[in-house]
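Handing you this structure, nothing more for now.
A single protein chain has been removed from this complex, and every other one stays in its place.
Right after this comes chain A.
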Amino acid sequence: MEKKHKAVALISGGLDSMLAVRVMQEQGIEVEGINFYTGFCVEGHTHAIRNHDKDKQKRNNALWVAEQLGIKLHIVDVIEEYKDVLLNPKHGYGANMNPCLDCKIFMVSKAVEWIKENHHDGFDFIITGEVIGQRPMSQRKATMPIISEESGAEDLLLRPLCAKNLPETLPEREGWVDRSKLYDFHGRNRKPQIALAKQFGLTDFATPAGGCCFLTDKNYSDKLVDLWKARNSREYEMDDIMLLKVGRHIRPSADFKLIIARDAGESKFLEGYRKEFISIHALSHSGPMALVDGKLDEEQYTLAAAIVARFGQGRMADEVELDIALPKQGSLQVKTPPLSAEQVLQEWYV
């Protein structure tokens, strides 16, 4: 019996990787999916935090896609290794703090590594849903060979959706895959993908604007840069990444920033960090939980409390009493008039 060839597919949860897998399955290739978790992935996270997201379906799109395709999915934690990609991107950043080209090279190289580690499962090549011209930084004609070369994948990397615009890869040359049945998609027009999805009977798929990464988001990138600047270091931990996704971030001083919950869901989430951060919440009125990231001297207690009071039910009161809890040091109570909207300066908002 002829050997069934096997590919590992980079699965983001979007339509393109879904189609790439289906195209391979049509040719009798056995596919398993791999999904890399950098910590900046939009999937999941904030759905679990904010109140208004509670009604949204909490599905993880990569898992959902894998289930629709009937393939296994391996999710790989690359949080630590990804730091070097973000901090030292050889090919630079996109419009924000998104190192898209280095990120793609990194992920394909991890897939190469993964194939080697799982050699007993007999993977023959790698596929991605890349389309030439689809993304301004990482998916251009010039970047396709760079990704193949710098990842170490070389001609083991096949992009079924735009393969006809690219040199032949090993699976095509060896006849494992019929090149004539691959595609020549290019550019940002999504119509060919939508038509192919229809042909495959796929009607429900995620089409996230700006991709699936927080680093492509300007507000998120601004907060990350602010964090690095304030700490005078570009080191970060998983908790830092998470907290940048939550609440209003207000920096009234170079020494500290307040993270103020925007709803009950975020308040509850921030409560989980009270052992590590100074936290502030109103006692005399209902209001949000706030964390202090940085150092707070005694003179700044009242300022921080007055800002937090501004975002609670006591915002129009003459005075609000707040609790300031210091990790392992107990707490103190402060009475202060809330700041007015104008007193919370625009430039404080990160």
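Just so we're on the same page, a residue touches a chain if its C-beta (ideal position, glycine included) is under 8 Å from a C-beta of that chain, and two chains touch if they have at least 3 such contacts; residues count from 1.
Here is the rule we use: contacts and distances are computed from a predicted model.
Enquirer: Which one, "Fumarate reductase", "Glutathione transport system permease protein GsiD", "TusA-related sulfurtransferase" or "ABC transporter ATP-binding protein", is the UniProt name for the chain you do not see?
Expert: The chain we cannot see is, by its UniProt record, "TusA-related sulfurtransferase".
Enquirer: Of A:Val31, A:Ile71 or A:Leu322, which sits in contact with the chain we cannot see?
Expert: Only one listed residue reaches the unshown chain, and that is A:Ile71.
Enquirer: Would you mind spotting which of A:Gln27, A:Asn60 or A:Gln300 touches the chain that isn't drawn?
Expert: Counting the whole complex, the residue in contact with the absent chain is A:Asn60.
Enquirer: Touching the absent chain in the whole complex: find that residue among A:Gly92, A:Gly122 or A:Gly272.
Expert: Of the candidates A:Gly92, A:Gly122 or A:Gly272, A:Gly272 is in touch with the missing chain.
Enquirer: Touching residues of chain A against the unshown chain: what are they?
Expert: Touch with the absent chain occurs at residues 37, 41, 43-45, 47-49, 57-60, 62-64, 66-67, 70-77, 242, 272.
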